[in-house]
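Only one protein chain is missing; all other protein chains are in place.
Showing subunit A:
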Amino acid sequence: MALSYLRSSSSRSANLLRPLSSAASLRRPISTDTTPITIETSVPFTSHQCEAPSRSVETNPSELLTFFRDMALMRRMEIAADSLYKAKLIRGFCHLYDGQEAVAVGMEAAITKKDCIITAYRDHCTFVGRGGTLLEVFAELMGRQAGCSKGKGGSMHFYKKDSNFYGGHGIVGAQVPLGCGLAFAQKYSKDESVTFALYGDGAANQGQLFEALNISALWDLPAILVCENNHYGMGTAEWRAAKSPAYYKRGDYVPGLKVDGMDALAVKQACKFAKEHALKNGPIILEMDTYRYHGHSMSDPGSTYRTRDEISGVRQERDPIERVRKLILSHDLATEKELKDIEKEVRKEVDDAIAQAKESPMPEPSELFSNVYAKGLGAESFGADRKELRATLA
């Protein structure tokens, strides 16, 4: 395999081999090779009320290596969060995304930061995909000042407005009308951008989703509803919650596409297709067939309603990182050792971020009263004992 590359353009192979072969550098640069490669998605797309895009996806070595690195980072981050939670450094809710990384990563590859993303509470990786840092993630999870919400939000309330990431929402399904509102504003402002509103198979039955979809279709809003179907709404399997678990069809008059959510390239293709569609024709639904390895949250072992065989089966057959690893190796874009090195680097990045986050202090007590309003007007607010603790809101 390697020989065939040496035979071809020497400058390209030099490009490929030079940076990757230098083992000395601490921070290995990801290949910048953007020579197009065409790869077929794992399965063809299934469509509803529209013509499915081709299953041949254009990518390149740089993108595939970025996918690998980003997903490996997200995977490590979530597993580290698991440990921190068990060590009681993270409190309350913690909903982990490991297994679903391809959705976050494939989506980002198809869109820009002018497009908006809004999701529910399983938001750590989506936040990182939008440009959030590991420090902001871990510090927020531990309730520290360096957190993306300065410790005031917690796991479910990550936001990054400067990259058009609108959270991070704790109420199941509420983010869908909010996302359609973002799309409304984009159209109103003539921004030529779209909104991806993500929700789970559990939220897919929410009435407000259909209310918002109806309005979006009436008003031709550039809204893309993305059902991250990991097949379990908390502990309830999809077939127990939905009379019709064909979520991509639930839009009725709104077109839909069913996508292998464990295949980052399929996700990318679908999102690219959806964006073009939404800008011209209004809302569309994408159903991402995905899977979460963890339970619903840290208080759920995830095995009372599904078998360990099922979980390990998915890990064996469909893991998104393994899929990209095989692609990279089979196309000779990197060696196994190089990929393992990337994983080691990523692990170190995560460990460093955790160490830094632990150094970050908890918020000052005065922060209790900050940001209640954008404009406080000098109104008063009170602590538990108002004669002891009161503040004027700025």
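One rule holds in what follows: a contact is a pair of C-beta atoms (placed from the backbone, for glycine too) under 8 Å apart; a residue touches a chain by one contact, two chains touch by 3 or more; residues count from 1.
Note that contacts and distances are computed from a predicted model.
Chemist: If you look up the hidden chain in UniProt, what protein name do you find among "Pyruvate dehydrogenase E1 component subunit beta", "Centromere protein L", "DNA primase large subunit" or "Vacuolar protein sorting-associated protein 33A isoform X2"?
Modeler: "Pyruvate dehydrogenase E1 component subunit beta"
Chemist: Of A:47, A:62 or A:208, which sits in contact with the chain we cannot see?
Modeler: In the complete complex, the chain left out is touched by residue A:208.
Chemist: Looking beyond the chains shown, say which of A:43, A:218, A:355 or A:389 touches the absent one.
Modeler: Here the residue in touch with the unshown chain is A:218.
Chemist: Check each of A:43, A:185 or A:362 against the chain that is not shown and name the one that touches it.
Modeler: Of all options in A:43, A:185 or A:362, contact with the hidden chain holds for A:185.
Chemist: For the chain that got dropped from the picture, name the residues of subunit A it touches.
Modeler: 116, 118, 149-153, 157, 159-161, 166-171, 174, 176-186, 188-189, 207-208, 210-212, 214-215, 218-219, 370-375, 377-381, 386-387
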